[in-house]
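Apart from one protein chain that is not included, each protein chain of the complex appears where it belongs.
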Amino acid sequence: MKHSLLLTALLVLFWLALSGHYVAFTLILGVLSIALVMWLNRKMHISDEKVMPPLLLLRLPRYWAWLLLEIIKSNIHVAIKIWQPRLDIQPQFKKIPSPWKRDVTRVVHANSITLTPGTVTVMVDKDTLLVHSLTDETMQALESPEMKEQLEKLERFQ
Amino acid sequence: MILAVTAIALLVAMALTLVRALLGPSIFDRILAVNTFGTKIVLFLGVYGFLTNRPDFLDIALVYALINFISTLAVLRFFESGQLVMPKDKESR
Partner (left out) sequence: MWDILVSYCSDALLITGSFLSLTFAIGLLRFPDFYTRMHAAGVSDTLCAGLIVLGLVLQAGISLVTLKLLFILLFLWFTSPTASFALARAAHRAGYRVSEQEEVASSNS
């Protein structure tokens, strides 16, 4: 229930931000579309407390700030690799442990890996991720304890 | 001026991406190329809207970003199973 209210509030804000025309007719259309989305959401279980714990929303911005730094670093790394006259890459597959209790944390983990250039999640198993990495360095960054710490904080916060 | 340079750079990048889409060799290379081509179109639409002073283009870019995502997934599904509705889905319904 709390989650539905939160979601509705977010949808209303989203609609108001995108619309820009605040006349009765469009407002009615907006209410109808939000009602439709909420109905579909209830029917298809797209988003509920399990998928998106409200507390996680508070913690995520700090995680994103850290992730953004990582993304910038690895972007520069990959850009340099692309421009180097001789290709100096060590493409490799590796299994990375992902021992998270909650699915959300695993999704965040896998998506963060894909979002950082130089590493892509290929497969998600119960407690491992199969990762493809462009170079040795990007793979080392993934296995660093720093990422584990960040994710642990995220999991504890739920 | 800078906006025009950005638009041209995006167009060149899009052309190079199309070359990759045409070369292939595998179907996944082509899908990857088309997907990133879509990302570039979204950015180009945004820049073009600013270039011509018509912010309405941003709405198109927004919708395009979503359609691009869904179409990529749909195409992938189609190539994995040969049909858009997977047998798994039918069972759960």
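A few comments on the model shown:
Here the chain labels run A and B in written order, and each chain numbers its own residues starting at 1.
One rule holds for everything that comes next: a residue touches a chain if its C-beta (ideal position, glycine included) is under 8 Å from a C-beta of that chain, and two chains touch if they have at least 3 such contacts.
Owing to the predicted nature of the structure, the values given are computational and were not obtained by experimental measurement.
The chain not displayed touches chain B at residues 2-3, 5-6, 9-10, 12-14, 16-17, 19-20, 26, 28-29, 31-33, 35-36, 39-40, 42-43, 46-47, 50, 55, 58-59, 61-62, 65-66, 68-69, 72-73, 76, 79-80. Residues of chain A that touch the chain left out of view are 14, 17-18, 20, 71-72, 75, 78-79, 81-83, 87, 89, 91-95, 110-112, 114-124, 130, 132, 134.
By our rule, only the chains that are shown with their structure count from here on.
With each centre defined as the average position of its C-alpha atoms, the distance from chain A to chain B rounds to 20 Å.
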